[in-house]
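Take this structure, written in structure tokens, and hold onto it; I'll ask about it next.
What you see is the complex with one protein chain gone and the rest in place.
For clarity, chains are labelled A and B in written order, and residue numbers in each chain start from 1.
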Amino acid sequence: MNELLIYIDYLGTLAFAISGVLIGTEKKFDLFGVLILGFVTAIGGSTLRDILIGVKPMGWMQNEVYFYLIFSAIPVVYFFKSTILKWRKGVFMFDTIGIGVFTIIGVQKTLSVGLSPLVAVLMGVVSAVFGGVLRDVLSNEIPLIFRKEIYAFACLVGAVTFLISDYFLWNELASVISITVVILVRISAILLKWELPFNVRSKN
Amino acid sequence: MNELLIYIDYLGTLAFAISGVLIGTEKKFDLFGVLILGFVTAIGGSTLRDILIGVKPMGWMQNEVYFYLIFSAIPVVYFFKSTILKWRKGVFMFDTIGIGVFTIIGVQKTLSVGLSPLVAVLMGVVSAVFGGVLRDVLSNEIPLIFRKEIYAFACLVGAVTFLISDYFLWNELASVISITVVILVRISAILLKWELPFNVRSKN
Partner (left out) sequence: MNELLIYIDYLGTLAFAISGVLIGTEKKFDLFGVLILGFVTAIGGSTLRDILIGVKPMGWMQNEVYFYLIFSAIPVVYFFKSTILKWRKGVFMFDTIGIGVFTIIGVQKTLSVGLSPLVAVLMGVVSAVFGGVLRDVLSNEIPLIFRKEIYAFACLVGAVTFLISDYFLWNELASVISITVVILVRISAILLKWELPFNVRSKN
């Protein structure tokens, strides 16, 4: 993993932890509950990916920075909650960068253990979205991913972009391009109100 | 795994993917959501089994046919939904064959890594039912398995039948007999309205 990716990975981890902690406080979990929810949201996707592709131990077990980032989400939310909520676009932006990075890291790790590109794309998406799915299951909500936003679709497009561009370009450049694609697809989806078919919520 | 089992495994995978996709569309998930739900339903049981018994990588990561089968559940449901719903007995039959096959494959894989027959029976049941449990958890339902039908019990009887018959007979013959037992127990359970005790739903 190149150094740029590591720092953006830290940023994504913090953004995901904050999103877990915010939902935990909305659900009136206690301090420990919000911490667990932040933890699961931040590392759930990469952990499931590593379990599925048989990599061990997980990255967050070997680098305590992940712990400090996740713990720090608690004071961040405690002191800056109203700022964060006003500043929704900022959180959304962090979160979007996060899923972009998680997707590309997921694809690369899966390829590096010798699995096929098809599996790598799937694992890229899993890395990016599964933390949020776990967060929603543990809060007893239907996972957002199943109904709102073209979240997973943006990851899919980014993962495929990475596979293609990594073939022709430097790894670093391919990473940056693919992360940008995830971000652009997600933002376009929201600005242009894209919806995938099968979604007939408008009837209700 | 003998060749017959492989083809019935494909059939079971498709049947499970269709059941996930059907529930996803009923819940009004978007296209990606129904695809994930189909995926999880189809491979969730065997994946959990492989994680628990320490086999890696999972079968579906090494054989792209599983991906194509699961993807194809989307057009199948899209174009033939009304036919499938009319043709409920057909889906039920596929699904029942599927759990039979998944049970027997689960038992054999577990024995093949040197674990005890007791663990093998448990893993046979897990392989067959856990995809449906995950499907229900992700749709925010209490897993069906806990309340309706003698689904898991049929798998248990089939797994024990396999252990005994595989001792005396050829592997292929024992497989076919045990799958048949799963199917017969499940159909009898529904026709004769068997219920396991502890179930006092009638009060409501």
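Here are some notes:
Just so it is clear, a residue touches a chain if its C-beta (ideal position, glycine included) is under 8 Å from a C-beta of that chain, and two chains touch if they have at least 3 such contacts.
Remember, predicted model here, so these are calculated numbers, not experimental data.
Listed residues B:I84, B:V119 or B:L184: the one in touch with the omitted chain is B:V119.
Of the options B:V21, B:A128 or B:A152, the residue whose C-beta touches the omitted chain is B:A152.
When the omitted chain is restored, the residue from A:L31, A:L85 or A:I164 that touches it is A:L31.
Subunit B residues in contact with the hidden partner, per the touch definition given at the top, are 51-54, 115-116, 118-119, 122, 133, 137, 140-143, 145-147, 150, 152-153, 156, 195-201. Summarising the interface, subunit A meets the missing chain with residues 24-25, 27-34, 36-37, 47, 51, 56-58, 61, 64, 67, 78, 137-140.
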